[in-house]
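In this view, the complex is presented without one of its protein chains, the others remaining in place.
Order of writing sets the chain letters: A and B. Residues in each chain are counted from 1.
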Amino acid sequence: MATPENKLAFDGGWEYAAAPESTDHIKVKKRYGLFIDGNFIAPEKGRYFDTINPANEEKLSRVAMASQLDVDKAVKAARKAYAGPWSRMKPKERGKYIYRIARIMQERAREFAAIESLDGGKPIRESRDVDVPLASAHFFYYAGWADKLEYAFPGRTAKALGVAGQVIPWNFPLLMAAWKIAPALACGNTVVLKPAETTPLTAMKLAEVIADAGLPGGVVNIITGAGDTGSALVTHPDVDKVAFTGSTNVGRIIQRALAGSNKKYTLELGGKAANIIFADAAIDQAVEGIVNGIFFNQGHVCCAGSRLFVQESVADEVVQKLKDRMETLIVGDPMDKNTDIGAINSRMQLEKIESYLEIGQQEGGTMHQSSCSVPDAGYWCRPTIFTGVSQSNRVVQEEIFGPVLAIQTFRTYSEAMSKANNTPYGLSGGVWTDKGSKIFKMTQGLRAGVVWANTFNKFDPTSPFGGYKESGVGREGGLHGLDAYTKLGAKK
Amino acid sequence: MSVTAIKTTSRIPDLSTVPAVDEVGVNERVARFQSRSIKSSSKVEALKLILSMIDLTTLEGMDTPGKVRQLSQKAIHLHDAMPNLPHVAAVCVYPMMVPVAKETLKGHDINVASVATAFPSGMSSLQVKLDDTRMAVDAGANEIDMVISRGAFLAGEFAYVFDEIAAVKEACGDVHLKVILETGELGTLDRVRRASVLAMHAGADFIKTSTGKIQPAATMQVTLVMLQAIKDYYYETGRMVGMKPAGGISTAKLAVHYLVMLRETLGNAWMTPEWFRFGASSLANDVLMQLRKQSTGIYQSADYFSQD
Partner (left out) sequence: MSNKSQRLPIAKTYKIYIDGKFPRTESGRYFALENKKGAVIANICRGSRKDFRNAVVAARKAQTGWAKASAYLRGQIVYRIAEMLEGRKEQFVAELVLQGNTRRAAEREVDASIDRLIYYAGWADKYQQIFSSVNPVNSSHFNFSVLEPTGVVSLIAPDNSGLIGLISNIVPAIVGGNTCVVLASEQRPLCAVSFAEVLHASDVPAGVVNILTGFRSELTEQFASHMDVNAIAYCDGGKKAARTIQELAAENIKHAISRQQVDWLSDDAASPYRIRETQEVKTTWHPIGT
C-alpha cells in the first residue's frame, strides 16, 4: 500500500490550461414567458423571478411565476389540444412530430449543453456527452412507439389517458423533461410540464424547439414557477395523470393529495444506493465505478451509489486507489471542458450538504476530501468520503444529494445483501465481481429497481428506470415506460 | 523448455492474485481521458514533453547504415528552423546497426536503444537470445528492448517466461532493459496485466506494449492496464518501472491523450523520458507541425518538415 515513501504525486507538474466552452453561439433571452397553447405569453399576475448561474451567482435570465390562473390556462389548452387535433391525428403522424423534436434537439445540441451547464452547474462535458444526447435519444425512442402500441400490451388495447401534469427536478433538467414529455406524447396524451425553479432555461429552449417543430398548440405546455405552481398543477381537477420526480418527502405529499381522486400517478423519488465491491472484482474498474457512482453530476443523482460496501480483504486497497483517483478530479467552472465536478446547484443545497458533513464528523466518522482548489464565488463541494461509519449513522441512512460517499466493509455476500437492502429506499444498486453467478445472485436479491453489475449510472431510453419502496412507483424508459401513459382496455 | 545455469534472485509472483480487468470499464476510462481538452500553454508543454519522450525507431529488414545515419541525424536536428526544441530520448535500431547509430550520435545526449532476443518473434533458443543481447550491449547500446516468449506465456509456462526475462536482465548488466509484452498477441487485458506483473518481478526496468510489427500495436487500453500494474507494483515494492507504448501512435493528438492518461494514473514522477517513452517514427513530425501551428496559428503542411 501507499506509504509516505511511495505515494504518488498528483499536484503540480503539468496542469491543464483553461479550456472554456464558447458561449458566443448561444441565445438566452432576457426574459421568458409561459409556453401555453403554442406561444410564449405573460403570466396573469405579471410576476417573474431570476435564474442564476450557481458557478458565479450571476443572473442569466428571468422566467415567469405561474399562478393558479396560469395553471388553469395551461391545463385548458392541453385539454383542448387533446380533445381536438392530437387525438384525431393518426398515430404515425404524432410520431413524426416527436421525431422532429428529436432531430432539432440534435441540431441544437451544443447550445442546449452550454445552457444546461450555465443554469444548473453541471460540467459541460457531462451535459454535452450525457444529458443532451440521452434527451434527444429519448425522443427518438418514444417517437417510434406512437404507431406501435398494439404490440406493447398483449391482449389489450392501449389508449391515452388525457392531460398529464408533470413536475421535474433540477438535477437533469433537460433529460427529465425528455423522460416526461416523450412517452406522454407517444401514447397520445397532452402535457403541462413544470421545470424546477432553479433550472428553467433548457425547458424554455425545448419549448422553442417544440414550436419550431410545428407541434399543434396546446399539445405541450411548459410553465415555470415554484412549489405552489407544482402543487396547483398536480392537484388540478382536469389533469388525468400526474408524474413527479423529486424528493421522497414531496412525493409523499403528492400521493396524499391525490388520495380519493381518480388520477393515475408515477413517482420517482429519492435513493441511497448500495455499491458493493467484492474482493474478486476488477478492482481498478470498480474504483472508477465508485467515482462514477457518487461524483457524477456532483452526486445530485437520485440513484447515486452513495453507500459503498467493500469486502474487507480489499478495503484498504480500494480506499487508497479511490483517494488517488479523487486527487485527479477537477472541481471548477462548469463551462471548462476539463471540469469533472461542477457547482452545487443552489445555496440551499450546498448548505444541506455542508450540514451533513458536520453531522458525519460529529457522529464519529472520518472525513476525507480531495485537496483540489475551488473557485471563490459560487457554490462548491469537494469530493468527500466518510470512513468509520455504519448503518446507524445519519450520513449512511439519509440522502445527502451531494458528492459525499459513506464507506463500510463487509465479510460475506449475505451480509452485503442484507445491509444493502436495509433501507427504506430501493432505487438502485451496484455489484462488482468478476464472477458471473455471483452477479446474478446479487441482482436477484437486491430490492432495487435498477441494478448495475460492473458498471454504474448507465442510462438508456430503452432501459426502464424506477424504484422499489420509498424510492417511488412506476417506471420510465423502455417498453415498461409506456404503462404510465396508457390505459388498457379489452382487445377489440 | 528449460533454462539452464542462470541464477535469479527475484521470485516469480503468484499470478492468481493479480486483479481481473474489465474491458468495458477500461474503454470507458480511456474515453474519459480522450475527452480532456488540452489547450494553449498546457498543449505546448505537452508537445515538447512528447518530443523528449520519443524513441525514434527504424526496425526494417532493409535498414542500411545510410538509413540509420539519416534517422540519427533527424534525432539531432529535429527541425532547426524551430529553436529551443528538446531532443528525442533515443534512437532504436537492430543490434547490427548499433555501431552506426553510436557513431552518428557521438557527443549528443541521445541514447541508442537496441532490440534484441530474436526480435520481433522471440522464436529462438535462450542461448541465441542472450548472444543477441550481449552483441547489442557490447556494441554500446544504452538500452535493450527484449521480447517475451508469447507462445510459452499463452501455454501457461510462466516460470519459463520469468526465467528468460531474468536471464536477459543479467546479460544486460547495467544497461536498462525494456520488456516487450507484444500485447496484440496476448488477446485479453487480463493477460496483459499478468504479463506486466511477471515482467516487473523478473527485473524489467520498463514494460513495453509492442514490437510494432503486428496489428494491433499500442492502444490506450493496454497502456492503461500496464500503468495500473506499474502502480500496484510501486505500492508493493517501492520500485518505479517505466512504460513505453510502441507502434500506432502517429499523431500528436493521440500522444497528448497518452500523457493525460499517464498524468492521471501515475502522477508527476513518471512524466519524464526517464520513465515514459513513445516508440514511434512519424509522430515527431506531427508534433513539430502542431508546435508550429500553436506558435503561428496556421495549420501546417508536411512539405516543410524533413522525412528521414
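Note that in this section contacts are C-beta pairs under 8 Å (C-beta built on N, C-alpha and C of every residue); 3 or more make two chains touch, one makes a residue touch a chain.
Quick caveat, the model's predicted, so the values are computed rather than measured.
Participant: Given that one chain is not shown, what are the shown chains it touches?
Facilitator: Hidden chain, whole complex, touched shown chains: A.
Participant: Considering the complete complex, identify which of A:26, A:60, A:329 or A:479 is in touch with the unshown chain.
Facilitator: Final answer for the missing-chain contact: A:479.
Participant: Using the touch definition up top, pick the residue from A:22, A:262 or A:444 that touches the left-out chain.
Facilitator: Selected residue, touching the omitted chain: A:444.
Participant: Give the residue, chosen from A:112, A:141 or A:296, that touches the chain omitted from the document.
Facilitator: Result: among the candidates, A:141 touches the missing chain.
Participant: Of the residues A:152, A:211, A:359 or A:451, I need the one that contacts the missing chain.
Facilitator: Within the whole complex, the residue contacting the unshown chain is A:152.
Participant: Give me the chain A residues in contact with the hidden chain, please.
Facilitator: Its contact residues with the unshown chain are 92, 95-96, 99, 137, 140-141, 143-148, 151-152, 413, 436-438, 440-441, 444, 461-462, 478-479.
As a convention for this text, only the chains that are shown with their structure count from here on.
Participant: Rounded to the nearest whole Å, what is the centre-to-centre distance of chain A and chain B, using the mean of the C-alpha atoms as each centre?
Facilitator: 44
Participant: Under the stated contact criterion, what part of chain B meets chain A in this complex?
Facilitator: 19-22, 24-26, 28-29, 35-43, 45-46, 49, 228, 231, 234-235, 238, 259, 263-264, 266-269, 271
Participant: Under the touch definition given earlier, write down the residues of chain A that touch chain B in their complex.
Facilitator: 1-3, 5-6, 8-19, 125, 129, 280-286, 288-289, 320, 328, 337-338, 434, 454-455
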